[in-house]
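A single protein chain has been omitted; all remaining protein chains appear in their positions.
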Amino acid sequence: MDFSFTEEQTLLKDSFQRFLQDAYGFEDYRKIIETEQGYSADTWAQMGDLQWQGLPFSDADGGLGYGHIELLLLAEEMGRGLCVEPYMANVVLAGQTIAKLASAEQKSALLPGLMDGSRQISLAHAELGGRYQALWCETSASEQGDSWTLKGHKSMVLNAPNADQFLVVARISGATDEATGLGVFLIDKDASGVSLKANKVLGGGVAGELSLNNVAAQRLGGEAGEVIEDVLDLATAYSCADAYGAMQALLAKTAEYSKTRKQFGMPLGAFQVLQHRMVDMFIEVQQSQSMILMVMLRLSDSDRAARQKAVAACKAYMHKASKYVAQQAVQLHGGIGVTEELDIGHYFRRLTAFGSLFGDRTHQLRRLAALDKAQRQAQGKLANAA
Amino acid sequence: MDFSFTEEQTLLKDSFQRFLQDAYGFEDYRKIIETEQGYSADTWAQMGDLQWQGLPFSDADGGLGYGHIELLLLAEEMGRGLCVEPYMANVVLAGQTIAKLASAEQKSALLPGLMDGSRQISLAHAELGGRYQALWCETSASEQGDSWTLKGHKSMVLNAPNADQFLVVARISGATDEATGLGVFLIDKDASGVSLKANKVLGGGVAGELSLNNVAAQRLGGEAGEVIEDVLDLATAYSCADAYGAMQALLAKTAEYSKTRKQFGMPLGAFQVLQHRMVDMFIEVQQSQSMILMVMLRLSDSDRAARQKAVAACKAYMHKASKYVAQQAVQLHGGIGVTEELDIGHYFRRLTAFGSLFGDRTHQLRRLAALDKAQRQAQGKLANAA
Amino acid sequence: MNLEFSAEEKAFQQEVREWLRANKPDFPPSLTHSREQTLAWEQTLASKGWLATGWPKQYGGTGWTATQRYIWDTECALANVPGVNPFGVSMCGPVIMAFGNDEQKAEHLPHIVNATRLWCQGYSEPGSGSDLASLKTRAERDGDDYIVNGQKIWTTSAHIADWIFCLVRTDASGRKQEGISFLLIDMKTPGIEVREIRSIDGAHHLNEVFFKDVRVPAKNLVGEEGKGWTIAKFLLGHERTTIAGVPLCQAQIEELKVLRDADPNLRNDPKVDEDIAALEVDLLALEYTNLRALERAESGKPPGPESSGLKIKGTELQQALAEYKVEMGAYASLPWQAEAIGEAAYAQATAAYNIGRASTIYGGTNEIQKNVLAKFALGL
Partner (left out) sequence: MNLEFSAEEKAFQQEVREWLRANKPDFPPSLTHSREQTLAWEQTLASKGWLATGWPKQYGGTGWTATQRYIWDTECALANVPGVNPFGVSMCGPVIMAFGNDEQKAEHLPHIVNATRLWCQGYSEPGSGSDLASLKTRAERDGDDYIVNGQKIWTTSAHIADWIFCLVRTDASGRKQEGISFLLIDMKTPGIEVREIRSIDGAHHLNEVFFKDVRVPAKNLVGEEGKGWTIAKFLLGHERTTIAGVPLCQAQIEELKVLRDADPNLRNDPKVDEDIAALEVDLLALEYTNLRALERAESGKPPGPESSGLKIKGTELQQALAEYKVEMGAYASLPWQAEAIGEAAYAQATAAYNIGRASTIYGGTNEIQKNVLAKFALGL
């Protein structure tokens, strides 16, 4: 039994933490989120120079060859440091889709720019009609000779306004909610028939509503359903680690504030009710850490259902835990906690956005129950049930 | 707008409270619940002499002609006083079924004895297979000439071991969960084919599992579905009022205990965390009181759905509130709260039983949602929905 | 026991409903109305004589019963019209009626009841949040004036207000509750500076107000010097019957149902039905607790124990409703300060959830409310 990180992992994490501390003070962050593109092009370029974007790609793909543990350690620092650079959109969502699905030729065309920060790509997967169902897809792809044509609408395409290209999940065959018959297609942002409406996103960053009206597209690899599910699971785990970083920051800042802020002649932290509230926050942070460790361990399980259960359980737990920590951090800060001027409110928004991304607690509990029932069925435990 | 009780109602309530205080000290109660019959025959007879059993029956039926408000005020005192006399089983469940369904001849045969306490009757409605569905019924009734024959199994027949007769809900026609095709049938406890297994019940009192193997029966009135639903709703409201009385007692006793019990040199009630806990209990008691008043007002609504919604909402709220108050009362009493020797644990058991009787919070929330959706449908608000 | 409206009350309800339908403003309610919007709507109400719903007729109020006010509040919520800025009508006005002199009444009440002056409230200070009595803003007597120095914070609407009522310290020698006075200050007085505080929802509701040698005529002192704490307590106990926000919650539940019924993912999900039913049950309990408080107010009785939990339960429910709406919206709740995607109703859901966290903080945190309840309701 071993829960410790390697020295290399610890160094990596510490060095990224220091990088963010230098590049990303709270005042820098506040300016960045007010810009139209919603991230710092300078920081993004520096990250490219330092190869942070290349971290989870294999050596063969030109990356640093690290695994999901290192990726999640990075995410934790993103959350702690309120980093709004488009790492998840480019590196996790688009990058891992390409890495898992694309041909060698496509990879060599797309990944180098993605890794050095010069090219941005967004994955367009979500559609409002499907709520959180990963593979619900009305957007259609039809083949005409060598080329594909896309038609449909994608929502909440993260970082879309900054993207040079889009990866679009589209349906080639089958019913709207079927698991098979899906492909991933590459299009240029300026291609004919593409229209994009930009939005800011809660918690920082930007996104877009993408309308596709007979857009010519290039297909990446083959059947895409499992890859999309796996990439969304990795992105969910990544966002959990990000949330864990933010929760730690909120707890530390709240405990600190409670020691200095006085009311009725006593520091807030001397009131038993507030002490217990912070203990409850502390316990939730500890339990969340356990869930992150659990995901780190299980994401390398050879059983796909075990990986999915791990991610679903982690998000289900942390959605609730993160709401509690965020809400209580605001409550304990009082008035100053509901302003833009203090970082507390920004962590609150980041954690609120976390809850709704890629499926909320209810969605994940249902996934978990379905996966568990399938397993029990396979084990013959449901023999008598109907 | 008027939430006040009449002077007569207040007098009635006070006099029943005094009656219980005299007849029913905690030590009396503890002896009674250890007896096989689970109630005090003396007290029951005294209550009959004082006409308490006749309270909710109409003048025409030989009763005192009071309404549901007086009945619920009585129930509140039952709960406060930990009274385990079989009032709900005889007067509410069986009594109101007879009053609403039976012929004049049947009433005059059954009600006088019920009202003076000399005759006991239990309503056998529940079947485990139906969970909390009021009209789910596998027990069958078949007609042969003038007489009926019952076959089936009824569960949790309250006060059954003390009953002289049973009223059995049985299906004449239709599918197991259909709302129509139900009748109520009278049988003697000693009739051929009747077998009864006696149980003690959580929170006091006794019940029985009733097996009916071709039992000859007399039918009461006609189609019984609506009457059964209405009687169970009244019994639910009655049990809510009972729970409200118990909750008040727990709050008062806990607050009192917290002022005298010292730990670390201070009374428990001086610790802020415990103060807030008791404030939360206090608020739940206040909200429960509001729900009881709401039910009292709405139970006379001419709209049946409005009455059903009121009862469902009250029970849904109070199941949760009563659990909170009971659990915290035990927690604040510490070790002594989990013994038989203090009344706190007995209130806890009474409130636990309350939760499971006639449908828990989940059941009632679903009823409420279904009733509300039906109403919206009727109002045309669901026009676009499918 | 009886909760039926009388025939007169039913007729009143009908009249109110029709008037609101005809006179509803052309902008939707929001947390950040401009000065122009605020004045336009309040003057519409004032010209009908329906602005000061809690005031007696002698001061230009409606003279309504508590039941009429309940009907009014409910109809306003159902009609989805903007709320009325509370600082003049619900706070400063009643204080002047109860503690002000004739000159103050003549000077201020008409402007409030006609919505020709907007007010804000100068209570909180950077160092005194829940511990209001520790406030430090000084008012020193200088001839016929007070010279005011200090800072207020969390001042809602200070940027659109004409006047501010302030708690100031006129004497620092005794217990901290003593030496506090209640002062009315024209916001145009030299030395006052208003700075925006941007809120967690990205909007401008709140301000800091700085006072530097601000000269305030002594005639603007309400009540006696040093007795401001009495007035502060009077205001805290005021408006118990509307604090729970029941009508607003009712409108919000209805909105959740409409949103549910419009979305196949939600209307075919029994859990959503159950969740909404659970919120509705909480609201029903709150409504009846509120009605009990209203009945007591109506019959002139002092507030009973039922009223004490209204703020706690009301704000908790408001927060639960806001949180649930965010979760119903799923991806549609994620755009920020942006146009809606999907159902328009979700565009502001997250902002409302964010700023709604303030409801358990302002006006005495819920923790403070519980401290008070422990003492007065339970004797602990």
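Letters A, B and C name the chains as they come in the text, with residue numbers starting at 1 for each one.
Basically, a residue touches a chain if its C-beta (ideal position, glycine included) is under 8 Å from a C-beta of that chain, and two chains touch if they have at least 3 such contacts.
Being a predicted model, the structure only gives us computed values, none of them experimental.
Colleague: Name every shown chain in contact with the chain that has been left out of the document.
Modeller: Checking the complete complex, the chain left out touches A, B, C.
Colleague: Any idea which of C:141, C:271 or C:301 touches the chain not displayed?
Modeller: C:271
Colleague: Determine which one of A:84, A:98, A:291 or A:326 touches the chain that has been left out.
Modeller: Of all options in A:84, A:98, A:291 or A:326, contact with the hidden chain holds for A:291.
Colleague: Consider the whole complex, including the chain that is not shown, and state which of B:58, B:199, B:218 or B:248 touches that chain.
Modeller: Only one of B:58, B:199, B:218 or B:248 touches the chain omitted from view, namely B:199.
Colleague: If I consider the whole complex, including the chain that's not displayed, which of B:21, B:339 or B:377 touches that chain?
Modeller: Final answer for the missing-chain contact: B:339.
Colleague: If you put the missing chain back, which residues of chain A would it touch?
Modeller: These residues of chain A touch the chain that is not shown: 1-5, 69, 255, 258-259, 269-270, 272, 275-276, 278-280, 282-283, 286-291, 293-294, 296-297, 313, 316-317, 362, 365-366, 368-370, 372-373, 376, 381-382, 384-386.
Colleague: Against the chain that's been left off, what residues of chain B make contact? List them.
Modeller: Per the touch rule, chain B residues meeting the hidden chain are 126, 128-132, 155-156, 197, 199-203, 207, 209, 262-265, 271, 273-274, 323, 327, 330-331, 334-335, 337-341, 345, 348-349, 352-353, 355-357, 360, 362.
Colleague: Residues of chain C in contact with the chain that isn't shown?
Modeller: Against the missing chain, chain C presents residues 270-271, 274.
Operating definition for what follows: only the chains that are shown with their structure count from here on.
Colleague: So which chain ends up in the middle if you average the CA atoms?
Modeller: C
Colleague: Most remote chain relative to chain C, going by C-alpha centroids?
Modeller: B
Colleague: Based only on mean CA positions, could you tell me how far chain A sits from chain B in angstrom?
Modeller: Once rounded, the distance between the two centres reads 51 Å.
Colleague: Taking each chain's centre as its mean C-alpha position, how far apart are chain B and chain C in Å?
Modeller: 42
Colleague: Chain B: which residues touch two or more other chains?
Modeller: 272, 276
Colleague: Which residues belonging to chain C are in contact with no fewer than two other chains?
Modeller: In chain C, 367, 370 touch at least two other chains.
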